[in-house]
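Showing just some of the chains, left in place.
Think of it as A, B and C in the order they're written, each chain with its own count starting at 1.
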Amino acid sequence: MRVGIVGATGYGGAELLRILHSHPNFEIVAIYTSSQQGRNIHYHYPHLTGIIPSTLEEIDPIKMAKNTDVVFLAVPTGVASQLAPELLSAGCVVIDLTGDFRLKNTEDYEYWYKRKAAPREWIEKAVYSLPELNKASIKGSKLISNPGCYPTATLLGLAPLVKAKILKEGSVIIDAKSGVSGAGQTVSLGNIYSELNENLKIYKVNQHQHIPEIEQMLQELGYDSPITFQTHLVPMTRGIMSTIYGTVEGSMSEDELWKLYNDFYVDKPFVRVRDIGIFPSTKEVAASNFCDIGISFDDRTGRITIVSVIDNLMKGAAGQAVQNANLLFGFEETAGLNFSPVYP
Amino acid sequence: MRVGIVGATGYGGAELLRILHSHPNFEIVAIYTSSQQGRNIHYHYPHLTGIIPSTLEEIDPIKMAKNTDVVFLAVPTGVASQLAPELLSAGCVVIDLTGDFRLKNTEDYEYWYKRKAAPREWIEKAVYSLPELNKASIKGSKLISNPGCYPTATLLGLAPLVKAKILKEGSVIIDAKSGVSGAGQTVSLGNIYSELNENLKIYKVNQHQHIPEIEQMLQELGYDSPITFQTHLVPMTRGIMSTIYGTVEGSMSEDELWKLYNDFYVDKPFVRVRDIGIFPSTKEVAASNFCDIGISFDDRTGRITIVSVIDNLMKGAAGQAVQNANLLFGFEETAGLNFSPVYP
Amino acid sequence: MRVGIVGATGYGGAELLRILHSHPNFEIVAIYTSSQQGRNIHYHYPHLTGIIPSTLEEIDPIKMAKNTDVVFLAVPTGVASQLAPELLSAGCVVIDLTGDFRLKNTEDYEYWYKRKAAPREWIEKAVYSLPELNKASIKGSKLISNPGCYPTATLLGLAPLVKAKILKEGSVIIDAKSGVSGAGQTVSLGNIYSELNENLKIYKVNQHQHIPEIEQMLQELGYDSPITFQTHLVPMTRGIMSTIYGTVEGSMSEDELWKLYNDFYVDKPFVRVRDIGIFPSTKEVAASNFCDIGISFDDRTGRITIVSVIDNLMKGAAGQAVQNANLLFGFEETAGLNFSPVYP
């Protein structure tokens, strides 16, 4: 299949190039950009020297529809809401990595993103696809909305509990932590090395735009209350950890808890449920598409603590987008993604 | 005043040397060690070359009582429970930085620390001193038990709410994160650079020995339920952040919340309550004795989120120990401690 | 081809597992260890959970000869000098990642390594293979000695100049810098996070055991003088940079210099010579088998500065070992290794 990538100069785009370069079923035929046309990609990303020879091309929906079987949008949020409709109208199949088509409710989008929402007709056609939770719905879609990084880690951590209806309404708190690459190549004082190194920050307190995305999916799974969700910036490049707290209706042994998770994810190749007493660290999934989950129950408080880790650029962005592309075109779900994490 | 330090080859001890070297009222007269007697301290800590000329001395309680006015114990947990009684019996005044005299209930100690507790008689005489919460009690004490790093950040974050009785029982969850120096100079696979760099870990899930210390003090302040308290290791050397979640009885504006905190800490020189909407990061207190606190209330969930940051080796260990020594001997509370954080 | 790995619990071994897991021509049939037999590899390396299911096996040369086509030795230096002869005598084909068979002169080995050398007969049979410099010699060998990390970066940086005989004898100085993973999982005070983070160290001044290895190969290439070679530890996990200084006989334009390097490496898939004025950074080769080289000539001083970077665990260890295995068995030189660096 012929792949086009828009916005390959961001980190999500760079990761798409890394994966798709070695993918058995996809071939990168073009990289599109709004600003550096005519330059070789290795001018921006020297690590791709000699690997991906492409020259950056101008965005041209008609040409793109003709030359590609699928287009990945790894552009800034707010750009996709305009660009995707143009591409779709021209006949492209689009996998969108931004937040622009994730929220079904446009008022929610405008409240949390502080931007104008995408056209309602296209939002309705978009399929939000976190494959472990809604694989079936993807077939035949022309516009796939790829989940956010925090929602991916958080929802995979919560889904078995929510589906099993064992969480008390109103009890869920998520303390999420991310490496810095989540901010992409944003050039701002807050993103420079000396400000972030040897530093731990909380940000967007009660205001992160991933809150409505998580709540939308939780509602679908059967949990209706608002969540408390805080995000922290950790001095490392990659990795997300969601530490998830919830109170159980009644009691539950850790063995039962483990069985619940294990049954839920038994045939999901990218989710690894850890043994009781073992908790994953972010490095154990680095540069891979895995989501690793550790579980615990505390008798003293009746509270469950779930730890869910992913690589934010992989399962949290480019890896999951390729997983969605695999499913969309009927390839093995793991095609091009079944490599080991990089450790250490 | 003449100061002796036992265990100066750990990081807490190194920090004591740094502070006391510039303190206007204390003079380091001797550094004691169980293993490197006769060596100059700069053999172990080259950064002290030419600053602190001391040769490490053998531990000898009688001599120590004669030559010092106060002895700081910066030894591993479990060592102080035996050493402190010997020093006290010989007539020393002791400020203990370990966990050995913090818990009044010896069964709690033995359950959480998995070690034999200190003699009950000395535990009863020990004064647990987190100066912002119980400054009065310290006068005349011979054995001061210096609080743990996590409890310091957490209790300073929670105290105003608990004293004001506005938290729902059972609602408190603390998600704590620490830099690596909290593990001291422990030589273990889990502590080596390549395992921790670019990595975020959760550890001691539901089992951290600081849980009973926090609960003991919360109970004193008026909150009786068990807490959920999880700890994470962040790839940085210094710094602790406690992100604290609790549900309010009724509602509360952020202005009221801010006033509550500000009034509580108005005359406490080392606690800085940030303006509404501003949250501290760990680097903003690095190498200083400050505890910075940010506050928020979320209407959607009725939940308060408090962020409390300290430098784990300073306000979380050596700095607070010197603050306690200042109070014990009637010096200015800030003597030798009123310097700026190191930034960046 | 069936592969056995001895010492997979070190970082070089872990990297072999990562590469060989996705290699089209090799299959990992067993992992051998001297200490954790019977345990699953994911007990030691959780990141391999669900990827490499192997249980660690005891070292047994006879069995190993029967069950494998090639054995990689990723053991500590000093272990291979004893183990390799046993394996070879039993009929194994061995690729040794240690320094034990690199130096032809056993006195040099004993002087620089401060250990007893391997048996002279096996040293003579061993083929030292840095494929870009001596690809031809490898065919039919039973014992391949894989080059060290620093020598790989340094020799690839120097070879074109030396072969072209344009360096003044006695003028070569190499200032080398390495990430911390070069020290492997060594559990020592000097290797813990808080000692290395935010720190830059020089070590083994004038005494690094890679000096005779570099000089041995330089001599073969036509440069006879001793070199100055200093090594530094940089607070990062992966990556080596050799900054190489030398004086040119006569003058030389940067264009001529570039042509020299480009011609030398034109058909070498893993060496990327950068354009004039562009210099590689270590991250641009991270987790890949590339060696990237930047060149410069300074009119003011008549001195050349060459910058050569590799990933120490890949081109500096496991990647190069697999490259050697590919060549030994007649596969594509790049088989299983033609993936993109991981960036950022």
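Going forward, contacts are C-beta pairs under 8 Å (C-beta built on N, C-alpha and C of every residue); 3 or more make two chains touch, one makes a residue touch a chain.
Every value quoted in this text rests on a predicted model; they were computed, and no experiment measured them.
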Full complex, copies of the single sequence (shown: 3): 4
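By our rule, only the chains that are shown with their structure count from here on.
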Where chain A and chain C overlap in contact partners, by chain label: B
Same-residue or different-residue interface between chain B and chain C, half as cut-off: same
Fitting chain A to chain B on CA atoms, where both chains share a sequence, rotation angle to nearest 5 degrees: 180
Far-end chain from chain C, centres as C-alpha averages: B
Mean-CA-position distance for chain C and chain A (Å): 36
Averaged-CA centre spacing for the pair chain B and chain A, given as whole angstrom: 38
Where chain B and chain C are represented by their mean Cα positions, the distance between them in whole Å: 45
Per-residue multi-chain contacts in chain B, two or more chains: 194-195, 197-198, 235-237
Chain B residues within the chain A interface of the complex: 170, 173, 175, 177, 179, 194-195, 197-203, 205-206, 225-228, 230, 232, 234-239, 241, 243, 245, 279, 281-283, 286, 294, 296, 298, 300-301, 303, 305, 307, 309, 344
Interfacial residue positions of chain A with respect to chain C in the complex: 11, 14, 17-18, 21-22, 45-52, 181, 197-198, 237-238, 272, 274, 278, 280, 283-288, 292, 338-344
For the chain C and chain B complex, residues of the former touching the latter: 11, 180-181, 183, 185-189, 191-198, 235-237
